[in-house]
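Read the structure below first, then the notes.
All protein chains but one are shown in place.
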Amino acid sequence: MSAQTPQPAPQPAREGARQPVLSVRDLRVRMGTPRGVAEIVNGLDYDVHPGETVAVVGESGSGKSVSVMALMGLLPRTATVTGTAEFEGRDLVGMSDAQLRTVRGNGISMVFQDPMTSLNPVLTVGRQITEGLLAHGDLPKRAATERAAELLGEVGFPDPRGALDRYPHQLSGGMRQRVMIAIALAGRPRLLIADEATTALDVTVQAQILELVARLQAEHGTGVIWITHDLGVVAGIADRVLVMYGGRCVEDGVVDDVFDAPAHPYTRGLLGALPARLGPELDAEEPPELVTIPGTPPLPTDLPPGCVFWPRCPVRSDPRCEREQPPLLEVSRPQVGGRPAGLPHRAATWCSEGRP
Amino acid sequence: MSAAADAPARGRALTAEVPRWRVTLGLLARTPTAAAAALVLLTVVLVALFDDQLAPAGPNDVDVQARLQGPSAEHPFGTDDLGRDVLSRVLLGAQVSLRVGLVAVGISLVVGTLVGTLAGFYGRWVDSLLMRLMDVLFAFPALLLAIAVLAVLGPGATNAMIAIGITYTPVFARVSRAAVLGVREQVYVRASRSVGASDARLLLRHVLPNAAPPILVQTSVSLAFAVLAEAALSFAGLGIQPPAPSWGGMLASGRGFLEQAWWMAVFPGLAIFLLVLSFNLLGDGLRDVLDPQQRSAMEAGRRRIRSRGKAEAAADARGAA
Partner (left out) sequence: MSGYLLRRAGQSAVVLLGVAIAVFALMHLVPGDPVRLALGTRFDQAAYDALRERAGLDEPLPVQFLGWIGSAVTGDLGVSFRSGEPVTMLIVERLPATVSLAAASILVALLIAVPLGTLSALRPRSFVDSAGTVVSQVGISVPEFWMGILLILLFAGVLDWFPPGGYVPLSEDPVGWLRSLVLPALTTGLVSGSVLTRFTRSSVLEALGADHVRTARAKGLPARAVLRWHVLRNALLPLVTVTGVQLAYLLSGVVVVEIVFAWPGLGLLALQAVQDRDYPVLQGAVLLFAFVFLLLNLVVDLLYSRLDPRISA
C-alpha cells in the first residue's frame, strides 16, 4: 500500500451488510534501533469478517508477525504504532494497556508458533487455561476448571479432566498446540490470530490442527487471521490472502484470484516455488518449502525508495520501479451478472504483465 | 530485528580485516568501565614496579614518636602503631599482592588448563578420573582448602601462592574442558585428524586458540579472587608474614586499633577493593567482548544450570571467600 495514494476501503460485498469484526487502516509500525528507525509495517489495509479466514503470507522479516502483535499491543515499548485498527468498532491502536487487556484473550486471541516455548513449563495445563478465564469474568474457580476441561475436550483431548493436571513437557507438540488453541478459545473470541501456528509441527499434526481450527471457526463464526509462509496452508484454509513484503501489502485478494493470476512478481516467485496445485491433503504429503527467489528481503532500516521488491525482482520492466513506490491498485474484480461483486484483487506493482 | 540480523555480519567483516586481539582491544577500549579498570590496573602495576621510588618512607621505618597519627600532609594515610607511614606500606604492598595473585593464578591456569584440556580432548576414563579429582578439590570451601594446604606447608608468601593456586585449579579445568569439548567436534578438527595430525599438534594449533577466550575471561576474574584470597590469608596470619607490608596483614593489625586509628584499616582495605574491582570489571568487559554467550550462561545458567551453571555459581561464591 503506497503512502501517497490512500485507497478507499474495500467494501465487503460478499458478506452483505455484515460488519467486519476487524478493520485495519494504514497500520504502520516503527521501531527505534541502534541502526536507525526500522520501518517494519508500512501501511496495511484489510478487513476480517466473521467466519472468514484471511491469510497473511510472506517471508520471515516481512513484518507479518509484527503487524498482528501491534493489534494486540504486544510489541515492546520502543515500537510506535500508527493508523487505526477497529475491532468491533473500537480502535485498538492507542488503547491503554488496561483497555487492551479486556480485549486480549477475550475478544481477540492468539496462537503462537512454537508450542514448546509458548506454554509456561512450570504451570499445569489446567492452570494456564483457567487463569485467562478467571482474569476476564467473575467465574468461580470450580466453574473455570469445568470450562477448561470442556475446552480441552473440544480441541480433541481424549481425557480432558486428566489433562488438566499435566505439565506441558508431558505432552507432544501437537497436543501442546491444542492446549494453546484451547487457551485461545477460552474467552470465546470473535477474532483468532494464528501466528505460524502450525509451522513447528509435523505435517500430519499440522493437518489435524488446521481441521480443528476450521471446525471451531465454522461452529462459532470466528474471524481468523492466519499468518504463515506456507502457501499450501493458505490454499487449504483461507478465503482471502494478503501477501506482505518489506512491511507492505504487495498483493491481496480472494485466494483463487491471487493464486490463479498472480500479478506481483514476488507473488509469482512464491507460487513458482510451489508444486502444481495444492490442497491441505496434498501438502500433507509434500510440504512446499519457500523461497527460491534469490536474494534476501530488505532491512526495515533501509527500505528501497521505489518498489520494495525491486532489488530482487527478476522483471524490473518499468523505469519507475527503482524510484517510485507503486500504489496498491485493483487488478480485477469478480463479476456477477455483469456487475462487480466481492472483493477486488489488488497488487502494488508497476509491472504491466499480469494486468488485464 | 535489523540490528540483530547484521551485527554478526559486522563482526565478521571486522575480524576478516584486522587481527582478533586488536578487535578485542578496540571493543574493550570502548567499554568505559573496562577501560577505567585497565587504567587502574596499569597504575597498580606501575606502582608495584617503582614502589621504592614512589613510597615516601621505607616499609619498616619505625618512628614510635609518631605512632597512630591521623592523615596529614606528611603522612597522607596516617601512621600505624609503630609510627610507620601507612601510605608507603600500602604502595609497597601492591607488589606483594600482584605477585602472589599472578603466580597463584599462573599455577591454576597452567595446571587447570592442562587437566581440563586433556580431560576434554581424550574423554572416557581420562576425563572421568581427572574431573573427579577436580570435583574433590571443588568440594572444599575455597578459603578453607587454602588454609588446610597452608596448615601442611606452613605460612608464607610462596606457600600462599601454591595454596591459592591449588584452590582455583578446578575452575580452570572445568572452563577449559567445556571449551575444548565445544571445539573438539568441529569440522576442521575432524578434518585435521583425518589428515593425520598428531594429538599435540591438534591441541596447539586448533583446540587451544579457540578455547582461549573463556580461559582469558576466567583468568581475569580469578585474579580478583586470588588477590582477595591472599588478603584474607594474610589477614588470618597465614599468608605474608609481618613485618613485610601486605594489605591483608595491615588490616589485621589495624583491627586492633579501630577506635584509635581507623586509617590503619581503611586505606589498605580500599587498596584491595580497588584492585579486585578492577580485575572484576576487566573480566566482565572481556566476557562481553569475547564471549557474550558465556556471560549469559554464567549469569542466568539457563541450559546448563544443573551442571555447569552451578559450578560457575559456586565459583562466584568461592570468589567471595
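Chains: A and B, in written order; residue numbering restarts at 1 for each.
Note that in this section contacts are C-beta pairs under 8 Å (C-beta built on N, C-alpha and C of every residue); 3 or more make two chains touch, one makes a residue touch a chain.
Here the structure is a predicted model, which is why all the values come from computation and not from measurement.
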Contact residue for the chain not shown (choose from B:A36, B:L102, B:A148 or B:L216): B:A148
Of A:T80, A:Q170 or A:T204, the residue in touch with the unshown chain: A:Q170
Interface residues of chain B (partner: the chain not displayed): 132-133, 135-137, 139-141, 143-144, 147-152, 224, 228, 231-232, 235-238, 248, 251-252, 254-255, 258-259, 262, 265-266, 269-270, 272-273, 276-277, 280-281, 284, 296, 299-302, 305-306, 309-310, 313-314, 316-321
Contacts of chain A with the absent chain, listed as residue ranges: 72, 74, 97, 100-106, 109-110, 112, 114, 117-123, 131-132, 135-136, 167, 169-170, 180, 183, 186-187
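Here is the rule we use: only the chains that are shown with their structure count from here on.
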Geometric centre distance via CA averages, chain B-chain A, whole Å: 53
